[in-house]
Structure formats: structure tokens, C-alpha cells
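A single protein chain has been omitted from the complex, and every remaining protein chain is retained in its original position.
Labels run A and B following the written order; every chain starts at residue 1.
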Amino acid sequence: MKYFTGIDIGSTAIKITIIDENKELLGHKISASGSMFYKYAHQTLDDLIKELNISKDDIAYTVATGYGRKLFKEADENISEITANAIGAVAAAKEFGEIKTIINIGGQDSKAISLDDMGNVVNFAMNDRCAAGTGKFLDACAMNLEIGVEELADRHFSSKGTPLSINSTCAVFAESEIIGLLGNNHSVEDIVCGVHYSIAKRVIKLVKRVGIKEGIYFDGGPALNAGLVNAIENELGKKIFIPKYPQVTTSYGAAILGVDSYSYQNRE
Amino acid sequence: MNKLDSHTIETAKEKQNRHKAMEAIKVLNTLKEGFKEPPKAMDYFYNLFEDVYCKAKPLHKDKVKVGTMCIQIPSEIIYALGGVPIRLCNGFYTDDEIGSEFLPQKACPLVKASVGHLASKNLIDKPDMIYSPTTCDQKTKAGTLIKSFGYDVVDVDFPRTKESEISREFFRRSIREFSADLSLKMGKRLSKKNLKASISKIGYAQSLYHRLSDFRKNKTVPILGNDMFLVTNAFFFDKIDNWIDACEKLVDELEQRVKDDIHAGGKISPRIVYTGSPPIFPNYKIPLIIEDSDAIIVADETCSSNRMFNDRVAVDEWFVNDMIDSLADKYLKACTCPIFSKNDDRIRRIIELVRSHNADGVIYQAFAGCTVYELEQRSVLEAMEREGISILYIESDYSPSQQGQLSTRVEAFVESLKIKNRNK
Partner (left out) sequence: MKKIRDFINKADIKRFRFWLQIFFFVIFIYGGYFAINLGTSIPVFSCGFDQEVGGMCYFLPLQHQLARPLDVLFSVASISVLIGFVTFLLWFIVFNKAWCGYACPLGTMQDWLTGLRKRLGIRYSTYTQPQFNRLKKIKYIMLALVILSPMAVGMGLLDREWVTAFCSICPGRMVTPLFVGDTSQWSLDFSSKSAMILTALGLVFTGLFVVGSFVKKRFFCFFCPMSAMHYIFSDAALLRLKKDGDKCTKCGDCYTVCDMQIKDIADDVTSTNILRDDCILCLKCVAACPEDDALHVDILNMKLFTSTKGGFEKRMGMQTYKGERDE
């Protein structure tokens, strides 16, 4: 049995997915990128291989993606995270139906991708210059409110009033704004809600640049935050599909591409 | 204490020269070694740029140097009067930073770099006079700014529409004024003989470019887009006779390369038409990323390359006034710069280039701060969509950062083109 690896080296986290030659998911692992992501990527890969009880020689093809893809020289191929995300999303949402729009909020960037009927990328827009609208913003807000990131969803749904609007365009300055709101006796729940809507509005502006088509898929770490999902759905006015493991869609897509590349190169 | 004492601080000019030389050599080395073997004839151009930007070798010591901004000043007239036209549009980040002191931070980096270069007064071939056509807002204002540095700057009136008879008459008068002014300064008059000869020479240089372009229509493209940008950039300041000789050799070599089936790109490299803000040496950031991402630029629609050479002048009766008017007409009518009110001609040219060079996609690059290219983005994108041509819009500036972000976008686009080709 041959296995195929997709490694997504992001700025915040390393995501690795291993699938078999039938494109069935075997397992995945997520770890922090830290400052020495090359070392950590290898470490994580070795750990995953051990967990899945397979050997390194069983891995036929490796595809790297994400910001650090070019530095992972052991990969057989590297592709942009946009292409990988598209492939992964289409595969992961097979039971759901056709995916035409992908929203990805990562640790330090956010993307919107538009697909055609065959699942190919026709247009994309990225925000990778500003932290507002990314996972970093959520981290910073949680820290300022002295709560854990995993609590954000519950707090969101416990909010009683209308979501507060956070006006700062910069994540760093939003910090001062949040402290000001706390000082004016606004509840943590309302502030959390406001933060989620602020991100949602920003992301939807990005998606409008590529066109909002039915069949919307949302992935990236922050997709685990049900409160944020709720805010985005309300702002869009549509239901969106969240995969079971939203952080690994891109690495899953990279692995699938590996299967295709391998069979194309070894065709008889 | 000792460490500080023994350290000599560079003068501003030394630092500028060193930084510029570093920028230049980095790009030249990438062109020489970062891709497949370039044509031997390119060595002339690599050496030329190294001589000028790293070794500070002046090229036009005994001639009167007439600086021009933009491409609307007829170089035929300058050559006929015995001058040498030097295009002052600049591509160095070092000069961009110097220019930032004089212009708003959000201004066009090309204008900032040109202003910075002239402000530093550190020029190898310093222009004796500068003619600045009133094209875009930033170039227009920059003209007056440069004059305040002590240069002899003359504004040349340029219309913002080109369809009407009024604009034709306007620019004809403008060029007649320019000729008269330059004639006075050079102490020489335009004659039938010298003007006809220079029209012939420039026309021939343009024909050489057309021959080079035609080779790139081929399935196996014998030369990289970046090398072509270098060749056309050299025309800004090189001695025209040397440039013509070098191009003739390049044409011969490319002809042989096509026969030998030598391809400068990869087997499945998508073919790209590059349009937008001009990539001027050494700011080949985006074109290098494109060709590094396994694509190949087969044609371009920029004012540092295609626009200078695309259209040749026709004259009916070879009288001096007729020639001047024909030149004025051609430099206005054929121009596809986005400063005009309508841009149908530019869109048609891009589409025609895509068709004739069999391109897979278009990459439209605008400098952050260039209002006109940013404004035209929408109409160009819509037109491409109507024609079914894939297009990527990308913004950048002169700073050396953001490589990762830009390369992700370019790579994603190239990957989508490859998939499109495979599915065809």
C-alpha cells in the first residue's frame, strides 16, 4: 500500500495529512510552527508516521504547501496554498455537494477563492498584509479579555444585546478599543460578539472581490470557532459548510495532488 | 571606543552608488545564472548594465544629453539635432527612498525614484536639459519639482484625450514648439536630410524589435521575457548604433535558436502577456517571479518595452514640417498609456497580443500609488472576462519585501493556467 503526504507549513501552524492511494484519509497532525519550522515539520511528520504505524519508505510522494513550502526541500513537489485549498475543499465536501466559493481564515492571512464547475480556481483574493480579519486578531482579543480562545464560541452565544462594533482597522489599535469598551462596563460576551462581526465584515468584503457563489466552504483554524461561523453566516445571509477538521483541508488537498502527480509521472 | 574611531562613514553619494550597484548586480546575476542558458548575444547587454550601474561608466561624454520623461518626446527630432535622448524613468529602490523625502509616501514609486535620482545630483550621464510631457498627474508635478533642483526643465503640453481633432492640432503645435526650443538650445536646425535619416534609423531599430517579438510567437520561445525587458531598457540610454548592432546579432542568434528548437521556458510553462506599470531595471521583481514560477512572458504591453517600438511613423511628403507633424501624430495617436480618458486602444492591443502570441493568460501589474493603472484595472478585467482570457491583477512597489506574498499569488495563477491547459 502506498501512502501520500501533504505538508502545509503555515506561519502559525504546521499541518500534515497522510492519505492512501485511494485518496482515503489515514491520519493528520497539527503542531505549532514556532521559529524553527523546518525542524518542527520533520519532527511532526516523524511523529505522525509513528502514530499511524507505517514506515517512511511507504510514503511514495510528498507535496509541500503554505508559506514555508520552498524550504521543505525533501518534498517531491510544492504548490501554492490556494490550489491546494481548492483541491482539498472539493474533496472534503463531496457529500455536501458542489463547492464554488472557499473562505479561508488562517493564522496570519485570509483568502477567498472562487471555483468553476469543475472545481478549478478561477479567481482568488488574499489579505496577507494586515492582521485584522485573521486568527491573530482573535488571539489578541482573547488575550486582552483574559479568556481562552476555546471559550470564544460560548461567550458569543451568551451575548444578550446587539454586537458592539469594533471600528479600528488595525488589530493592534483594536486592543485599545477593547480595553475602552471594558472600561465602559460592556460585557465580555458583547465584545466577543463584536469582534466576530468585525472579522466577518472584513472577510466578506474580501469574498465579494471574487464573487459570492452558492456552495460556500469555510476552513482554517478559526473555523472551529462556532461563534465566528455564526457571525459570518448572518453577514452573508447564507449557510456555509464547515468540514470536520477545518485546519487540514489545505494539507489534504496537497496530498491528493500528490496521488495525481505520482500516477501521472508513473503512467505506463 | 576603538571600534567607533576606526570606522569611516560613507558619504551619501558613495552609499547610493554602492546600494544601486548591489541592486543591479543581483538582478544581472539572476538573469545570467538563475534560468536556462541565455543567448550569447545577451552578454553585450549584461556588460552594458554592469558598466553603467556598477562601474559608473559614462556613455555620452561629448554629446549633448537631452533628458526625457515618459515616451511621448520624439527621439527622432533629438537625434536629428545632434543630441542624445536619455530616458530618465528610474527603477532603483535606493532612489525611490531618496525621492520619498520630496513626494508623498503613497506616490508612484517610479516617479519617486526618478525624482530621487535627480535630487541626489549623482548622475553619470547628466542631462543638459529635460523635457517633461504633461502625462500623468505625478509626472506633471514632478517636472516642476525637478526644476527646483536646478535642472533646465521644459514642460511639453500633452493632451488627455486623443480622439478629437483638437487634441491632434494641440499636440502638433506642442511638438513644433518643442522642436523650435531644442533647435535653439542645440544651435542647429532641422533639415530634410537629418530628420529623414533619424526617422529611418529609429524606424529600423523598431523593426528589429518587431523581428525579436515575432520569434516569441513561436511554440518554442527562444528568449525569456526578462531578457527582452533588459534589451528594451537598454534603449533608454545606450548609444543607438551599438544597440542596433547588438540587436542584429541577437536576431541572428534567436533565428538559429528557433531552428535548433531551444526553448527558454519549461515544457508546460504557461505563456503570459505582461501589462501595466513598466518594469524598469532593476525593478524586475514581478517578471522574475513570473518566470521563476515556471511561466514564460511572451509579450508585454508596457511603456518600457512594447510601447516604445510598436508603432512606426509614416510620412507622405518628406518636408521638414510634414515629418514633424507625422511624428506628433504617431506619438499621440498610437499611444496606449492609461492617462487618456478612453482606453479602448489599450484593451484591443492586449487582446491582439494574446491572440497573436498564443498566450494563456495576462498578468496586470500596477504600482501601488499609480492612480491611472489602478483605475483602468476594472475595465481591463471586464474586457478580458468577455474574451475568456484569464487575468491576474497584482499590486506592488519597489520595496524588496513581500516576495512570499507576491510569489504565492503568481504561483496560484500559473497553477490554474496549467490546469486549464491540461483540461483543454
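Everything below uses one rule, namely that a contact is a pair of C-beta atoms (placed from the backbone, for glycine too) under 8 Å apart; a residue touches a chain by one contact, two chains touch by 3 or more.
Everything numeric in this text was worked out from a predicted model, so none of it was measured.
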item: Which displayed chains the unshown chain touches; value: B
item: Contacting the left-out chain in the complete assembly, out of B:V66, B:I286 or B:V313; value: B:V313
item: Which residue of B:R87, B:R271 or B:R349 touches the chain not shown here; value: B:R349
item: Residue among B:N17, B:S326, B:Q365 or B:S416 that touches the chain left out of view; value: B:S326
item: Candidates B:A21, B:C54, B:I244 or B:A368 - the one touching the absent chain; value: B:I244
item: Positions on chain B where the hidden chain makes contact; value: 63, 163, 165, 196-201, 203-207, 210, 239-241, 244, 310-317, 319, 321-322, 325-326, 329-330, 333-334, 345, 348-349, 351-352, 355
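Everything that follows uses one rule, which is that only the chains that are shown with their structure count from here on.
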item: Between chain B and chain A, distance of the C-alpha-averaged centres to the nearest whole Å; value: 41
item: Touching residues (chain side chain A, partner chain B) in the complex; value: 67, 79-83, 118, 120-122, 124, 126, 128-129
item: Chain A partner contacts - residues on chain B that touch it in the complex; value: 390, 402, 404-405, 408-409, 411-412, 415-416, 419-420, 423
